[in-house]
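What you see is the complex with one protein chain gone and the rest in place.
Our next item is subunit A:
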Amino acid sequence: MSRTFLTALVAGTLTALPAFAVEKTDVLTNYANIAAAKFADSVISAKTLDAAINAFLAAPSDETLETARLAWRAARVPYMQTEVYRFGNPIVDDWEGRVNAWPLDEGLIDYVDTAYGGATDENAFAALNVIANPTFTLSGTKVDATEISKTLLSDVLQEADGVEANVATGYHAIEFLLWGQDLNGTGTGAGARAWTDFATDDACTNGNCDRRADYLRTASALLVDELDFMAAQWIEGGAAREAVLADPAEGISMMLTGMGSLSYGELAGERMKLGVLLNDPEEEHDCFSDNTPYSHYYDGLGIQNVFLGHYTRIDGSVVTGAALKDLIAETDKGVADQLGQEINTSLAELGEIVTASENGMAYDMMLARDNAEGEEMILGAVDALVAQTRSIERAVAALDLQGVSVEGSDSLDAPDAVFE
């Protein structure tokens, strides 16, 4: 900043230059730096999880299982903060289903309770149970799954038969194997899979413990690979970083698109409001572990990170720089202040849900038909997220980013081509 000031003085054009102007490119560089740090943290914590899973599988017990579960929860903390990068950045959006697809028909992977049912109109493989079935036919093709390989999970089973609920990889597949189904409905308790599901001897419960262990080991290693890939997209020269920096107005638009789409359609709508309206615990984001309040909270925190240009890493160090907030404030301080307050409010509301869950009201209990208090808490957070979305739209308008996302269109460039 002082250098800018000095240059301005030397040039003798102090009055003509906005000496402290926030440069879009600085804001974008900081945005990319924060993404790089978040995905690097996601890799680090996924490796810790992977080590804990391998320790558990080497010596299955209540204690080693609990350590693995804690590592999974910890791994969610940085990852959820990356979700604000999803919707604005096609490179992230095209990839994210490989690590965070949800909701899943978990019967694809392993045994399930009889109440789960079998194949459905929507999904012929909802109860495939690959752990119990080393060979099966998928859309007319015979599949040899005797070896549970990364390719089997990511190229054959993931979205098998074109059905999104066939989730074979990522955090939620691992979550299902660590916790099992949550059979408590909207009552107390999360999934309660016993460590013996992975026992290496006669203690094995529910059969195929070796294949179950192979699946968990493979899914965990694959998660590390996937996150490694995405972290590499954000370092110097990475494709996602380059895409953000290519055009300043477009880059800022990508930032705001990510904030708005996550706030409104995804978090407020798909993940929160729908569950309340359906009273359905299966609509809970982290439904096996009941970790949902934290996942929602860190989604919200991620939005604030982008706005303030500030991220606290898992080792406590801070990545910070030119802030979107200041860029908006230059044009419209009112919008910047209001959006800042609204994000504080949504975070406080999401924090209330965390507190309530820590005090014994799990997220799925909040979805119960007669839990007015839970419903009010969730809908309070939904309203706050919807409110901040309106201000994000106002920020887009204030920064005059109009038109940046309207690209060339067949219908105007060559109308005949469209209607032939």
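Please note the rule applied: contacts are C-beta pairs under 8 Å (C-beta built on N, C-alpha and C of every residue); 3 or more make two chains touch, one makes a residue touch a chain; residues count from 1.
Keep this in mind: contacts and distances are computed from a predicted model.
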Per UniProt, the name of the complex member that is left out, chosen from "Imelysin-like domain-containing protein", "ABC transporter ATP-binding protein", "NAD(P)/FAD-dependent oxidoreductase" or "Sulfate adenylyltransferase subunit 2": "Imelysin-like domain-containing protein"
Candidates A:Asp94, A:Asp144 or A:Asp161 - the one touching the absent chain: A:Asp161
From A:Asp26, A:Asp210 or A:Glu282, residue that would touch the chain that is not displayed: A:Glu282
Chain not shown: contacting residue from A:Asp214, A:Asp247 or A:Glu266: A:Glu266
Hidden partner chain, residues of subunit A it touches: 87, 103, 120-122, 139, 161-162, 164-165, 260-261, 263-267, 269-271, 273-274, 276-280, 282, 369-370, 389, 392-394, 396-397, 401-403, 405-406, 409-412, 415, 418-419
